[in-house]
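Take this structure first; my questions come after.
Only a part of the assembly is drawn; its chains keep their places, and the rest are absent.
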């Protein structure tokens, strides 16, 4: 299986915030934004593995700036690292008040998808070769995020999470 | 401000999985489910603080079991703990194949909402008084989840996250 670069799975998606996407304050609802993030990440994951995918998990998402009705939402997604049958996708979300020429970061998140074979069983995916320095950093940090997921999901004991543990403990 | 119990903010929501909610495998898309989770949690948060709210963050979400087209999704939400102007809401999601009388846990998550005054500035919310043993446990663990959020969001240094640190380090 041929290795791929993050840019091979790059996806850009622009959406207009319509009335039904907003709460009574006229701000984009967090859940609607997560819906778009999931779609952008799913397309990106499919571009990496060229087969159907399912969302396995979504990491912590913080909403920093409210996105207003009528603004444009731009999502960028690319695969950061692959683990056997799963892929970690980085999604970055911008809001933009086009008339005011004001563009602002809304939030970022990491989503994990699993690739499926025709019988809906997990199947192997190509490795990722980071190209830029930023992609290399994301690639390296992916191990730590994976341990956070496993510990938070109860599938790894904190003491086994060596990557994570190093954050808290100065091992001598 | 009068304290409230988790059951005061209890919300139950049932939805039918329709074709447009599913991917090409006929499974509910993760993003659509997060959309519903956000709405259920927002209604629950509003019941607790009786004012407009915005999504501040969503904790790690893992999708354990795929929910199929035509199945019923049941979401239960209640406020677990309040922190000055924010509330942590627990959401539990069940899938159900009603014809086959088969009900299964899909996933659980914690979402954080901020209460807003008429000028869209954060405002104080009532405290939460847990009533059952399970609610007490969730209430206690809320501090640790809050530190995970702050550390992952870069707003707290790992060494200050005392609740979290204790998971990894046996302080002597």
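Order of writing sets the chain letters: A and B. Residues in each chain are counted from 1.
The working rule: contacts are C-beta pairs under 8 Å (C-beta built on N, C-alpha and C of every residue); 3 or more make two chains touch, one makes a residue touch a chain.
It should be emphasised that the depicted structure is a prediction, and the values quoted were computed from it without experimental measurement.
Student: How many copies of the chain make up the whole complex, given that 2 are shown?
Tutor: 6
Keep this in mind: only the chains that are shown with their structure count from here on.
Student: Just send me the rotation angle from a CA overlay of subunit A on subunit B, rounded to the nearest 5 degrees.
Tutor: Between subunit A and subunit B, the superposition angle is 180 degrees.
Student: At what distance in angstrom does the C-alpha mean of subunit B lie from that of subunit A?
Tutor: Their C-alpha centroids are separated by 20 Å.
Student: What part of subunit A is in contact with subunit B in the complex they form?
Tutor: The touching residues are 23-25, 27, 29-32, 34-39, 42, 52, 54-63, 66, 116, 120, 148-149, 151-153, 158-159, 161, 164-165, 167-169.
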